[in-house]
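One chain of protein is taken out of this complex; the other chains stay put.
By letter and in written order, the chains are A, B, C and D; residue numbering begins at 1 in each of them.
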Amino acid sequence: MNILTLFVLIPVLTTLAIGFTKNMKQTRLVSAVGMSIQLILAAILVFMYLGERNAGNTAEMLFTYDALWFPSLNIHYAIGVDGISVAMILLTAIVVFAGIFASWNMDFLSREFFISLILLATGVFGFFISIDLFTMFLFYEVAVIPMYLLIGIWGSGPKEYSAMKLTLMLMGGSALLMVGLLGIYFYSAPSGGQLTWNLLEISKITIPIEMQRFLFPFTFIGFGILGALFPFHTWSPDGHASAPTAVSMLHAGVLMKLGGYGAFRVAIFLMPEAAQEQAWIFLLLTSISVVYGAFGAIWQKDLKYINAYSSVSHCGLVLFAVLMMNQTAFNGAILQMISHGLMTALFFALIGMIYGRTHTRMINEMGGLMKVMPFLGVVYVIAGLASLGLPGLSGFVAEMTIFFGAFQHTDSFHRILTIMAISSIVITAVYILRVVGILLLGPIKDDHYLHLEDAKWHERLSTVTLVIAIAAIGIAPLWLSDMINVSLGPIVDKISITGFQFVSLF
Amino acid sequence: MTGTIPLQYFLIISTLMFFSGIFGFLTRKNLITMLMSIELILNSVNINFVAFNRYLYPDNLHGHFFTLIVIAVAAAEAAVAIAIIINIYRNFRSIEVDKVDEMKF
Amino acid sequence: MNSEILFFLLAGMILVFSILTVTTRRILRAAVYLLFVLVSTAGLYFMLNYNFLAAVQLTVYAGGIVVLIIFSILLTSHISERAKMAGKFQGVMSALAVVAGATLTLITILNYSFPAKSLNEVPSDVKSIGRALVSYNENGYALPFEVVSILLLAAMIGAIIVARKEKTADKNIK
Amino acid sequence: MTINDFLLMRHEIMLVLIALILLIVDLNLKPTQKPWIIPVAMVLFIIHIIVGFLPAPEGTLFGGMFRSTPLINMMKNVLNIGVFIIMLQSYTWIMKPENREKMSEYFVLMFSTLAGMYFMISSGDFLMFYLGLETATIPMAALAAYTHHQTKSAEAGVKLILSSALSSGILLFGLSLIYGSTGSIYFTDVAASFGAAPMQVLAFLFFFSGMAFKISLVPFHLWTADVYEGSPVNVTSYFSVISKGAASFILILILYKVFFQLIEVWQNVLYIISVLTMVVGNLFALRQKNMKRFLAFSSIAQAGFILLGMMAGSQMGMTSVIYFVLVYIFSNLGAFGVVSAIEAVTGKVEMSDYNGLYRTNPRLSLLMMLAMFSLAGIPPVAGFFGKFFLFTSAASAGYYWLVFIAVLNATVSLYYYLMVVKAMFINKSDEPIAFFRSDNMTRAGLLLSAVGIVVIGFWSQVYEMINNLSVGLF
Partner (left out) sequence: MTDYTYTLLIPLIPLALFLFTGLTGHKFKPVVSGLIGTTGLFVVTILSYMTAIRYFWTDHVEGMGYTSLKAFETTWIHFSDKLTVNLGVLIDPISVMMLIVVSTVSFMVHIYSLGYMKGEVGFARFFSFLSLFTFSMMGLVLATNIFQMYIFWELVGVSSFLLIGFYYTKPSAVSASKKAFIVTRFADLGFLIGILMLSFMTDTFDFQTLVSPTGPAITQVGGAAFLGLSGITWALILVFMGGAGKSAMFPLHIWLPDAMEGPTPVSALIHAATMVVAGVYLVARLFPVYSLAAPDALHVVAWVGGFSSLFAAIIACTQTDIKRVLAYSTMSQIGYMMLALGVSGYGGHDGLGFMAGNFHLFTHAMFKALLFLGAGAIIHAVHSNDMKDMGGLRKYMPITHITFLIACLTIAGIPFLSGFFSKDEILTAAFHHNMPLFIIEFAVAGLTAFYMFRLYFSIFWGKETHYHHTPHEAPATMTIPLLILAFGSIFAGYLPFHELVTSDGMPFEAHIEYAVAIPSVLIGLLGIAIATIMYRKQTEIPQRLATGFGYFYNWAYHKFYMDEVYLFVTKKIIFNYISRPVAWFDRHIVDGFMNLIARVIERSAYLIKGFQSGRIQQYGFVFVSGTIALVIIFIYLW
C-alpha cells in the first residue's frame, strides 16, 4: 500500500476504533495511539522523501498513486507529495498529536469529540496528499464540517453563533472555490483532449487568459476565506474564541493553512498569468490584513481574540507572500504556514490550559500567573516570542524569508506594501508583550490563583512537542527550507515562462 | 358540416373558455364551484384537440382520443375531488375555500 | 350558412354560460350553467362530425360529472345559499391576470400560421373508433384505454377511502 | 404477448398485478388478519424489484406509445428502491389501529400511482404521458387525505387535487397547442417538426408550468409545503422523492428528446426558474419550525439544483440528474424516515421537539445528521457527490455564475440543515424525546437509507452505470 494512503486510512481506522471504546480513558488512549502512529509515519515520510531526493529522484511528486475513480469525469484518487506537502503533513501530524494531549481530559461526550477531531484531521491529511482537484476539494470540505459540531457542542460562549458563522463563511468560500475548480477542469484541455482534474497535468497547459481572469478571483478568494483574507476573516475571531482548545489548535494551526496552501497550489500555480495581473488587488487586501490584524489584536481583551487577530495578521502574511510570486516569497509562505501553525497551536493549547484553571480568558482579570504556573508561563512567553519573530524560533525564519522575497520586487508599489507588512512585526511585539505583561507578569491579581496547579504531564507533552518543533525550525531551518525550495522549482518555472510584468501602480 | 368557419374561431372560444375557467378558479369561494371551473378548463382543452384534429389533421384521431381520455380523467378527478370535498365538509363544516388555510407560511 | 348560424349560436352560449358559471352567486345555478356549456360543447363536437365524442361528452360529462357535482352541492350547501364572492382586490387582480393571459395567448395563437389541412382523412365513425381503441399498433389506443381503467379503479378506491365514514371519524370534527 | 414484451413492460404489469392481488387478498381477509397484507405486499414488491433488475431489453410497444430502454428501466429501478424503503418505514404508522382498516388501500393506491409514474416515464406520446401523470396524481390526493379525521390531511388532499387539476389543465392546453402545431402526439413526430415559433414556445411554457408544478419549482410550488405538512409522513416522503423523481425523469427525457430544438428557450427558462426555486425554497425553509414543512421547503430548494443538471443538455447532465435523484431519494428518505419514526411513536414533529435527541436516541440522530449533511452536500456522504456532479454539468455548459449562485444557496441551505443538527446535538432539552426502539421493519428502512447515503457517493460504479445509460440531446 502506498504510504500516503495510510495517512487517510489510519485516522479513519482510529475513528472506527474509537467507536468501540467504552469510556473516556479508552477513547483517549486509542486516539493517542492512532495519532502517535500518524506522527511517526509523518517522520518516516520525511526521511523517505529526503532519501528519495538524495537518491536523485527528481520527479515533481513522489510516492504517487493514481486510481481511476469516476472514469467518465476523469476523476482520480490521485495522491503524491512534494517537499511542500511533506512539510505540511509533518505540521499536521505534530499539531494533531499535540491536540489530542491538550484535550486529554475531555470528559463530555469524549468519543464523539475525538471522532470529530480525528475526522477533521483526516480531511486535512487527505487535502495535503491530493493532487486531484476533486479529491482535494472533497477532503477540504471534510475538514471544514466537523468544526461545526466541535465548536457547537464542546465550545464555550456564544458557541452556536460562532460555529454557524464559521461554517457558513467557510462554505461560502467553498462556493467560490467550486466555481473556480470547475472552470479549471473545463479548461484543462484547451487544445482538445481529455479534461483532467490532475494538478500536474493541468500545470502543463495554459488556461486561456480570459478564463483565468474570471476564475482566479474565485479560486483565490475561495481559498483565501479559509486563510483569513481581509475582509472575509471575521469568522476567525468568533470561531476561535468559542472553540474548545484542541479545535482551536487544529483549526488555526492546520485548517487555516489549507487556505494558503490551496491558494498557492491551485490558484497561483495553475493560473499564474491572471495571478500576476490581479495580484495587486489581493496584495492590497493581504497587506491590510497583516497590519489590520495586528492592530485589531492590540485592543482585544480576550486571549483567544488576541490570538485570532494575530492569526489574521500572520495568515495574511502567508497570502501576501504567495502573491509576491517568486521563489523566496513562496518558500517564506510555506515556512510561515508551518511556523504559524505550530505557534498558534501552542498558543491555543496554552490558552486552553490557562482557561481551564482560571475559568476566564479576560486578560485584565488575570495577572502574575508566571508565579503560580511557571511552566505554562515560560512556554507562553516562548510562544509569544515565536509569534513576534524572535530569531531561533520558527516565526523569524518564515517572516524573514517572506520579507526578502517580497523585497525582490523593485517597484514602489510592492516596496511600500512590503514595508507595511514588515512594520507589523513591531505591532506584533506590542500586543504580545502587552499580553505577557498583563497575564503572566506583575503581581497576582486574585488570591484564588495562588492554588492553581502547573501543567500536568499530558499538557507538558503537548506543549513541549510544539516548542521543540518551533525551536527546531527556528534554529536549523536549512533542511526544511531546502526541501521546500527544491519542490518550488517546477512551480517557479511554470510561472516564469509566462513572462508577464507586474502591474505597477506608481 | 363546419362550412366556412375558420379554425381560429374555435381557438378563440376555447381560449376564452379556458381563461374564464381560470378566472373562476381564482375567484370562486366555494370548493365545488372551483371544481366546476376546472371542468371548464378541461373542456376548453377538449375543444382545442377536437378542432385541431378535424381542421388540420384528419389523417389521425389523436385529438379525438385525447379528448376521450381527458373526459375520463376528468371524471376520475371529479370523483376524487368531490370525495375530498365531502371530507373537508365533514372536517370543517364548510366548503368555503378561505376556511381551508390551516397550514400556511 | 346554417352551420355558421349554429356555430355562432353554440359559441355564444358557450361563452356566455362559461362566464356565468364563474360569476353567478348561486352555486346551483352555476352547475346548471356549466351543464349548458358542456351541452353546447357537445353541439360543437356534433358540428365537427365527432358524433361518438359528442355522445360521450353528453353522457359522461353532462350526465355523470354534473350530476355528481349537483349532488355534492346539495349535500354540502343549502339550495338558496348564495356563494360569497371574492374580495375586490382578489377579483381585480385575477381579472387582470386572466385578461392579460387571454390576450397574450390569443395574439400568439392567432399569429401562428397553422399547417394546411392534411389530405388523407381517416373515418371517424364508431366502427373505426372502436377498432382504434383496441388496436395496439401505431395509432391504436389500447394502452391508454387500459391505463385509464387503472386510473378509474384507483380513483374509485381513493374516493372510497376518503369519503368512507369511520367509527373514529367523528371524534375530531370541529 | 411475448416474453420480450413482458420484459419491456414488466414494471407496470407487475405493479398492476400486485395491486390486484392485494385487493383480492384483502377481500378474503378478516379484519383481524389485516396485517397479513404487509408481508404479502413486501414479498410481492421484492419480487417486483428483482424482476426489475433483470436485463433490460430496448424497444417500443403499442405502436410507440410505450417504450423502454435500459435508461428508463434504470430510472424505474431507482424509484423502486425508494418505494421499498418507504414501505419499510411506514410499517409503524400503518400498524396504528386507525390505519389498519385501510392498509391494503394504502398499498394499492401507492402501487397504482407508481404504475402511473412508470407509464409516464415510459410514455412514447403525450397521451400516455398525460395519462400517466394523472394516474400518478389523482390517487395521490386520496393518499394525502388518507387520515381523514385530521383536518390537515383533508386540507392537504383538497389543495393537492385542486392545484394539480389547475396545473394539468394548463399543461393540457399546452399539449393541445403542441398537437395543433405538429399534428401528432408521438414524441418522435413532435420532435421532428417542433420549432421555436412563438406559439410553440407558448405551448412549451404551458407544458413546462404543469411539469414545474409536479417537481414543485417556484413559482409553481406553493401547494408543496401545505400538502407535505398535511399528509401522513410516509405519503409525504413518497411525494417528495418518488413523485418528484419520476417527474424530473420524464421532464429531462422530454426536454432532451422532444424539445431539443427549443434548447435556447428552455435553458433560459430553467436558469430563471432554478435561481428562483433555490432562493425562495431556501428562504422559506429558513423559517420553518415543523419538520415536515421544513423538509418540504428543503425539497423545493433541492429541485432547483436538479434543474442545473438538466440545463446542461448533455449526457453528463442527464447522468447527474439521475444520480442526484438517486442520492436524494436516500437522503430524503433518511430524513423522512427519522421524522416518521418519531412521529409514529411520539406524535412530535416540531423541530424544537428534537432538542437533545442525541442523548436519548443517538442512532436516529446520527442518521438524521447524515441525511442533513447529504442534503446539504457535505462530503463524504453521497449528497456531496450528487451536488458536485450537478454543478459540474452546469459548468460544462458554461453556467459558472449559476453554479456560483447555486453553491451560495447550498451554503444558505446548510444553515437550516445545521439547525436540525444543532437541535439534536447541541440544544439542551428538559424533556427530550424518550428513548424508543422502532420495529424491525422501520429499522431496516432506516438502515437501508443510511447505507445508501454513505455508500453511493464513494461507489463510483453507480455513477458510471448511470452514465453509460444516459443520453444527451439528439
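Simple rule for what comes next: a contact is a pair of C-beta atoms (placed from the backbone, for glycine too) under 8 Å apart; a residue touches a chain by one contact, two chains touch by 3 or more.
Computed from a prediction, not measured in an experiment: that's the story for all the values here.
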**Request:** Considering the entire complex, write down the shown chains that touch the omitted one.
**Result:** A, B, C, D
**Prompt:** Out of A:174, A:212 or A:300, which touches the unshown chain?
**Reply:** A:300
**Item:** Sole residue of A:29, A:426 or A:450 that reaches the chain not shown, by the stated touch rule
**Value:** A:426
**Item:** Contact set of subunit C toward the excluded chain (per top definition)
**Value:** 86, 90, 93-94, 97-98, 100-101, 104-105, 108
**Request:** For subunit B, enumerate the residues touching the unshown chain of the complex.
**Result:** 22, 25-27, 34, 97-98, 100-105
**Asked** Where does subunit D touch the missing chain, residue by residue?
**Response** 158-159, 162-163, 166-167, 170, 198, 201-202, 205-206, 208-209, 213, 219-220, 222-223, 225-226, 265, 268-269, 272, 280, 283-284, 286-287, 412
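Everything below uses one rule, namely that only the chains that are shown with their structure count from here on.
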**Asked** Closest chain to the protein CA centroid?
**Response** D
**Complete:** Cα centre of subunit A to Cα centre of subunit B, whole Å, reads 65
**Fill in**
When centres are defined as mean Cα positions, the distance from subunit B to subunit C in whole Å is 5
**Prompt:** For subunit B and subunit D, what's the span in angstrom between their mean Cα positions?
**Reply:** 27
**Prompt:** If you look at subunit B, which of its residues touch at least two other chains?
**Reply:** 18, 21-22, 35, 53, 56-57, 59-60, 62, 65, 69, 73, 76-77, 80, 83-85, 87, 90-92
**Message:** Two-or-more-chain contact residues of subunit C, please, as numbers and ranges.
**Reply:** 105, 109, 114-115, 118, 139, 141, 144, 148, 151, 155, 158-160, 162, 169, 172-174
**Asked** Can you list the residues on subunit C that touch subunit B in the complex?
**Response** 1, 3-4, 7, 11, 14-15, 18-19, 21-23, 27, 30-31, 34, 37-38, 41, 44-50, 53, 56-57, 60-61, 64-65, 68-69, 72-73, 75-77, 83-86, 90-91, 94-95, 97-99, 101-102, 105-106, 109-110, 114-122, 124, 128-129, 132-133, 139, 141, 144, 148, 151-152, 155-156, 158-160, 162-163, 169, 172-174
**Message:** Give the list of subunit D residues in touch with subunit A in this complex.
**Reply:** 316, 319, 373, 378-380, 384, 388-389, 391-392, 395-396, 400, 403-404, 407-408, 410-412, 414-415, 418, 421-422, 425-426, 460, 463-464, 467
**Message:** Help me check something: in the complex, which residues belonging to subunit A touch subunit D?
**Reply:** 69-73, 75, 134, 137-139, 141-142, 145, 148-149, 152-153, 159-160, 164, 167-168, 171-172, 174-176, 178-179, 182-183, 185-186, 214, 218
